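Just passing along the structure, written as structure tokens.
All protein chains but one are shown at their positions in the complex.
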Amino acid sequence: MKKLLGILAAALMIASCSADRDHILKIYNWGDYIDEDLIGEFEEWYEDQTGEPVKIVYQTFDINETMLSKIEKGHEDFDVVCPSDYIIERMLRNDMLLPIDTNFGSTPNYIEGCVSPYITQCMSKLVTGGKDASKYAVGFMWGTTGFVYNTAHVDPQDVATWDVLRNHKYEGKIFVKDAARDIYSNVALYVMKDDIASGKITPDELLSVPNQEYVDRVEEYLMQIKDQVAGYEADFGKDQMVQERGWISLNWSGEGHWCKEEAAPAGVSIDYMMPKEGATVWFDGWVIPKYARNIKAASYFINFMCMPENAIRNSEVIGYVSACGDKKVMEHFQDEDYPEMDLTYFFGEGAEAVHMDKTLYPDKSDIDRCYLEHDWGEDSAMLINMWSRVKGSNANALTYIIIGALIVAIAAAVIISRSNKKRHSHRKGGRR
Amino acid sequence: MRKVLSQAYIWFLLIILYAPIVFIAIFSFTEAKAFGNWTGFSVKLYENLFTGGVNGGAALILAIKNTLLIALISAAVSTILGTVSAIGIFNLKGKKKRTIQFLNNIPMINPDVITGVSLFLLFVFLHFSQGYLTVILAHISFCTPYVVLNVMPRLGQMNPNIYEAALDLGATPWQALRKVLVPQLYPGMLSGFILAFTMSLDDFAVTFFTRGTIGLETLSTYIYADARKGGLTPELRPLMTLIFTIILVLLIIINVRQERSKANKTIR
Partner (left out) sequence: MGKRSNWAIPYLIFLILFVALPLLLIVVYALQDGNGGFTFDNITRFFTDSDALSTFAVSIEVAIENTLICLLLGYPAAYILANKNLNKSAVTAILFILPMWINALMRTLATAELFNVMGFTLGKGTLLMGMAYDYLPFMIYPIYNVLLKMDHSYEEAAADLGATPVQVFRKVTLPLSMPGISSGILMVFMPTVSTFAISEFLTNNKIKLFGTIIQENINSSMWNYGAALSLIMLVIIGLTTLVLGGEDSEVEGGTV
């Protein structure tokens, strides 16, 4: 028996380890977050540059926390991952990342000079316990959080405030992103607006310091709007918008841009708005987790993603804005139809008066009321639990009445069948 | 009158049951990317499916291949394992028989999620890296019980002595198995195989938990990932329509033939 198990185990081991891990690159990225042609092109490029073959295993996630947990608790051996700002912060603080080796031999280093000064500045605001975040993470995409809305059904004045979620005009037409921290941060900016105005708390403190009282107040607000919401979505909200099943979607700017482009041919007009109370600005970046097993290919992959032409291709396909501050990117996305604005904060000198889409590249004045989110360490649980309660609390009086009725019915059935049996045995006994 | 009402009720239920399937079939004949939009009649999606020009790239085709491969291997192994075991179980008695039958019933009563989670924990516990092999093992574990249950009744109908008779007449055990047992058990094995195959084909939860992180996708996991994103790959519509049509035709043929052979027997 033991021998047999041993043989079986050995056979399984051999079969499962057959693929050579050194030539596999495991990428874990957001869904719909890359030009998928680039995956195959990287494999060729890598072999060109290094003479070594590589096969990409590409997997996607749609919730930051799921991804984090897989690596933090599951020790999954992904080589390149694309977490958001606050997750990068957490991973750095918990020593979960490896520094990115930028020594590419004869291959040019595209990473250097790729990331916009604005993203670098955001990166420097991360609280990492003394580590230089830019050595561990390379910005990929960035954007803001706000409302994607259908211009035919929604008054732009309404979506200029987070309060629109409470507006009965849009009952059953609102989709909310299933992203605990983004929802908390943005709703908190609204719910706490009086405290912010009176100077009791700054928006930055609000987003970086865990506070149960604020979490409770946000929860109260989210519970109030529960009946208004048509659904919580990790990734299908954009589709619902294009098909006009939702009129308002609390979403990321990139999704807004994607919707706009996708809906236009069908005659559906969609726009994106950042409410006046303020919103979050975020960026996602490539990192190499410490459980990675193909570090070389991982850093080459990050380098490849930083080529300006690849940055442009990714942006074109997915609708999000590349963190790449290269002038080539700026020139590519310029269009005289757009209003003129000052994008020096992002592209540096020479971007004083460019015509760009404001959904993608917000004006400096809009950026100034955007705030970066921060990890709460162990206190993140208070936020995650709040969000689970908001999404999950569907039990009501009827629920317990029905369950109670079932229990009573089962009990009654058991008692009746017992007494029937007794009667029967009694009768039998009598006959004897 | 009662008959009319009964028939009306049956057809009412059937219409409800088939509405979504008919819905898929209708919208497989239009090119629209979004399910539910009609942009005029077209067989483009069918062409795409066969020429591989699927919007989502080769991923869907690969998922179909994986699904079929996994289902075929699992069903074949389950059929062999299940048949041999059924013979063994049939010849067992008393407590031993009850124990193994009890164990055999567990995968059928357990909801998929529990089966999936329990196998996932097994592979984590044994440090197996998860992939094709773990999915196939998992599928064998929930398919085999159905084969056992399909073969057992056949054993009951069989004359228990003919296997011994064959041995007495000089057949080796292997010959006796091949020439005597298998032909007798064949119908049970076949229905067991078909059932195992369709169970494996349709499985989502168990595959989801045991496929690991090597990027293995079957049709079910592909559809799940697709639906979470909202944009269901349009080529799934013709694919589902085709699968359904094939199964419909197959089942009707099988049943009509069964009815006929039954009728023949009664005439004889």
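A and B are the chain letters, set down in written order, and residue numbers restart from 1 in every chain.
Please note the rule applied: a contact is a pair of C-beta atoms (placed from the backbone, for glycine too) under 8 Å apart; a residue touches a chain by one contact, two chains touch by 3 or more.
The model shown is predicted, which means the values in this text are computed figures rather than measured ones.
Of the listed positions B:43, B:58, B:108 or B:165, the one in contact with the omitted chain in the full complex is B:108.
Of the listed residues B:48, B:74, B:130 or B:150, the one in contact with the hidden chain in the full complex is B:150. The chain omitted from view is touched by exactly one of B:84, B:158 or B:214, namely B:84. Looking at chain A, the residues touching the absent chain are 1, 4-5, 8, 65-66, 69-70, 72-74, 76, 172, 175, 178, 229-234, 236, 240, 245, 385, 388-389, 391-395, 398-400, 402-403, 406, 410. Seen from chain B, the chain kept out of the figure touches residues 2-3, 6-7, 9-10, 13-14, 16-21, 23-24, 35-36, 81-82, 84-85, 87-93, 96, 100, 102-115, 117-122, 124-125, 137-138, 140-141, 144-146, 148-150, 153, 163, 173, 191, 194-195, 198, 201-202, 204-205, 208-209, 219-220, 223-224, 227, 232, 236, 240, 243-244, 247-248, 251-252, 254-256, 259.
Please note the rule applied: only the chains that are shown with their structure count from here on.
Mean C-alpha positions place chain A and chain B at a centre distance of 36 Å. Contact residues on chain A toward chain B in their complex (touch as defined above): 9, 12-13, 15-17, 19, 26, 31-32, 36, 57-60, 62, 70, 76-78, 233-240, 242-243. Those residues of chain B whose C-beta lies close enough to touch chain A in the complex are 34, 36-37, 57, 126, 128-131, 133-134, 137, 213-215, 225, 227-231.
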